[in-house]
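Dropping the structure in here first, questions after.
The other protein chains are all here in position, but one chain of the complex has been omitted.
Each chain gets a letter, A, B and C, in the order it is written, and its residues are counted from 1.
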Amino acid sequence: MSEQEKEQSLRLRWRHIVFGTDTPSGRLFDQALIVAIIASVAAVMFDSVQSYHQKYGETLYILEWVFTVIFTTEYLVRLWISDRPGRYAFSFYGVVDLLSVLPTYLSLLIPGANFLLTIRILRVLRIFRVMKLLTFMSEAQFLASALMRARRKVVVFLFTVVIVMVSFGSLMYVIEGPQNGFTSIPSSIYWAIVTVTTVGYGDISPHTPLGQFIASLAMITGYAIIAVPTGIVTAEITSAMHRDRYSRECANCHLHEHDADARYCKRCGEGLGKLESDT
Amino acid sequence: MSEQEKEQSLRLRWRHIVFGTDTPSGRLFDQALIVAIIASVAAVMFDSVQSYHQKYGETLYILEWVFTVIFTTEYLVRLWISDRPGRYAFSFYGVVDLLSVLPTYLSLLIPGANFLLTIRILRVLRIFRVMKLLTFMSEAQFLASALMRARRKVVVFLFTVVIVMVSFGSLMYVIEGPQNGFTSIPSSIYWAIVTVTTVGYGDISPHTPLGQFIASLAMITGYAIIAVPTGIVTAEITSAMHRDRYSRECANCHLHEHDADARYCKRCGEGLGKLESDT
Amino acid sequence: MSEQEKEQSLRLRWRHIVFGTDTPSGRLFDQALIVAIIASVAAVMFDSVQSYHQKYGETLYILEWVFTVIFTTEYLVRLWISDRPGRYAFSFYGVVDLLSVLPTYLSLLIPGANFLLTIRILRVLRIFRVMKLLTFMSEAQFLASALMRARRKVVVFLFTVVIVMVSFGSLMYVIEGPQNGFTSIPSSIYWAIVTVTTVGYGDISPHTPLGQFIASLAMITGYAIIAVPTGIVTAEITSAMHRDRYSRECANCHLHEHDADARYCKRCGEGLGKLESDT
Partner (left out) sequence: MSEQEKEQSLRLRWRHIVFGTDTPSGRLFDQALIVAIIASVAAVMFDSVQSYHQKYGETLYILEWVFTVIFTTEYLVRLWISDRPGRYAFSFYGVVDLLSVLPTYLSLLIPGANFLLTIRILRVLRIFRVMKLLTFMSEAQFLASALMRARRKVVVFLFTVVIVMVSFGSLMYVIEGPQNGFTSIPSSIYWAIVTVTTVGYGDISPHTPLGQFIASLAMITGYAIIAVPTGIVTAEITSAMHRDRYSRECANCHLHEHDADARYCKRCGEGLGKLESDT
């Protein structure tokens, strides 16, 4: 058995462990991974709390490096065993896996960067695959696709909102001015965003009657236009659900998306058979 | 007449009083119960206000024990008279009934626990049954079922939102840091939740320009994604209403989609038989 | 010409002026009324501003009485000229008309009550009738009817929300306690309302980690359940619009509400004639 064959068989065994979801070893690996991810995120969070940092700072620091080494190894293994390493490296999970180890190394150069390790939380998305929550995945894909269809409308909407905020912001800067907390146009735009999105921290708020009047307009605008993205997304989801619900397949061209009252395939003209509502 | 028979007949009489909604005694019992519940909740609330506590503290304390004893007795009676005590004990109302007496006993060990007595408010849900607000019950069930169907999508959504909040939180912790009120990652995540849900207390708010920029992104995100759950729920409710309206089948052409008030098939003119609303 | 006849003819002439919307005199009266209403509301608002009050206090006080006398006279005239005074007196406008003069008289007993005169703003609703904005009225009725159909669902929803708020409120009172601003259960419930509705003043906000965690749950709850009323109302409006758009009348029983694809009247079985989609 040549070197290459050995290596090949080794890769295959590992692939079973890492990518396998049915094999016991595969499930064990996945579960261990989830636990490790959550533990590492928890560790980072604990470390960020002063009191804990003083007590357990060193332990947590070591723990952080342990997890980082583990995840780095895992990342390299995944690169090694996948047929198309490049494809994995640039896939969503590939990027996330890389991002969830980089901060520790970065923290050697930039102190504090390691707190970005919480990005590891994204790896928990694997939990869907692990727990065979395929229904959830399909739901997620359903939502994603609906949002994809809505994206252009949403972009147009956000573009408009940004312009509205810039206008309100600079208007308020001229009306209220630095003496009332509107120290600059950028910070006034920040105020406009805080207001139009109805967040309303109150760290900056108008004091002049005119300013309060303009602010009221900004609020009512924000209160009213929230309706637009909601309307867009709702419309997309509704029509998507409608299509889903009434999907019958054409025997000829295998098109799925037919309306409830369709008697013939809209693509190839083949009959679709009786409707529920037919005798 | 044997002991057991007596006991049996007694149970039956009590059952009429406790579960009966048509018998005068049953209605009286239910109404008295609602009044007692509201009174007891009011008492707890009053007691929590310092000024009242000093004046009427003792009276309210006695009152609390009186109500607790009454409700405890009622709970035991319900257990005694129901054929399947276990089933009642673990039903929604059974658990609520138990929870609405426990805190008083707990307060002997843990002071202040008795304020959890306001959980009794949940018992008021009985009001629907008492007042024969069956239509309301059906509406409630309608909504509940629509939400049940939407639950998986909502879970996926909330899961995503949590991940977004964790990311924004830790990012802000790195950018703003403790000196600007972002004392730890957990508290930064708290800030992120306050911001993305557009609550915006303002107890923590960004001070650095970069922080304000990231915060603006968080707000716009929260402002935009509120559209998703709304879209999901709306779509479910719409399709549920649609199904409701379209329930009866035409005997001739077997068309299903008829309005609730349809007497004749809208496609073939065949009679659809009596309406519920007909005599 | 007898006294009564004179009085009758006088009433008729006045009725033309007060209720007439086509006669020049009627239009003039209505327009003058709107102007008077807005002027009087403006006067009340001005008077509430300290600086103006000191300067023009007396003038505004006189003005207020002038308007009140005018509106009182108008109210009495309306009572006098209407055939069924009782019916007018208890109609929406009748009540509003009365409420918009009472506060001034009340202010003789209770100082400050006169600021409630702004209720007069409700009279401006007449503007719809005056300006012949019938389309707007129909829109308003359309919305009102949609909301009426949704009311039971909304009541159930609000009932649930109130219970949620009471629970969160008392829970937070136990967790945070008076030392953190949660001075009593009622004020904690006030906090819960401020939070769940995503208003978030920040006048009361949690300080303990556990409190902040519960608060986060409250926020996410509020952020998610806003979807429910929206879903309800949207569904109602959508179906109402659908019905509106496709209203064809049955020649036999004159039923309007038919679906787009209906060939026969769903009530009397009469043919509805060709569909748009028929040859």
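Please note the rule applied: a contact is a pair of C-beta atoms (placed from the backbone, for glycine too) under 8 Å apart; a residue touches a chain by one contact, two chains touch by 3 or more.
Every value quoted in this text rests on a predicted model; they were computed, and no experiment measured them.
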Chain not shown, its touching partners among those shown: A, B, C
Identified contact with the non-displayed chain, of A:L10, A:A42, A:I110 or A:I220: A:I220
Chain not shown, touching residues in subunit A: 152-153, 155-157, 163, 166-167, 169-171, 173-174, 177-178, 183-186, 188, 195, 198-202, 205, 209, 212-213, 215-216, 219-220, 222-224, 226-228, 230-232, 234-235, 238-239, 257-259, 261-271
In subunit C, positions touching the absent partner: 41, 44-45, 48-50, 112-113, 115-116, 118-119, 121-122, 124-125, 135-136, 139-140, 142-143, 146-147, 154, 158, 161, 186-187, 190, 193-194, 196-203, 222, 226, 229-230, 232-234, 236-238, 241-242, 245, 276-279
Footprint left on subunit B by the chain that the document does not show: 198-202, 230, 234
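Note that only the chains that are shown with their structure count from here on.
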Separation of mean Cα positions, subunit B and subunit A [Å, integer]: 30
Centroid spacing, where centroids are CA-atom means, of subunit A and subunit C in whole angstrom: 42
For subunit B, residues that touch 2 or more chains besides their own: 186, 198-202, 222, 226, 230, 232, 234, 236, 238, 257
